[in-house]
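With one protein chain removed, the remaining protein chains of the complex are shown where they sit.
Up next is chain A:
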Amino acid sequence: MARTSSSKENAQALFHSLRSAYAATPVNLKIIDLYVGFAAFTALIQVVYMASVGSFPFNSFLSGVLSCVGTAVLAVCLRIQVNKENKEFKDLPPERAFADFVLCNLVLHLVIMNFLG
């Protein structure tokens, strides 16, 4: 009994501290996080659609899901490189990080357009 209540308190305290820590992150990082969440959500919708309707043009399904996952991954990489708390990327100007992000997305979407069918 005491364990469950303490675990419930713990869960609440955990949730609280997570929330306050996340609120402290800078706005540009939060925007990137929002983009990642959006991309992941889109991928989820596509998977649910495929599960309900069938996977007939499988290459279309694959390219759709992988484009969402891919752009989410690239956005996470951008976030890693732009985050000021990361000591490894101190020397990297954020413009360079964004340029790399754009280039990689370009290549990704070129491949997607080719594979979409």
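Criterion: a residue touches a chain if its C-beta (ideal position, glycine included) is under 8 Å from a C-beta of that chain, and two chains touch if they have at least 3 such contacts; residues count from 1.
To be clear about the criterion, contacts and distances are computed from a predicted model.
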Identity of the absent chain, which is to be given by its UniProt protein name, from "dolichyl-diphosphooligosaccharide--protein glycotransferase", "AP-3 complex subunit beta", "Queuine tRNA-ribosyltransferase accessory subunit 2" or "Septin": "dolichyl-diphosphooligosaccharide--protein glycotransferase"
Chain not shown: contacting residue from A:Ile31, A:Leu44 or A:Ile80: A:Ile80
Positions on chain A where the hidden chain makes contact: 7, 10-11, 13-14, 17-18, 21-22, 25, 58-59, 62-63, 66, 69-70, 73-74, 76-78, 80-81, 85-89, 91-92, 97, 100-101, 103-104, 107-108, 111-112, 114-115
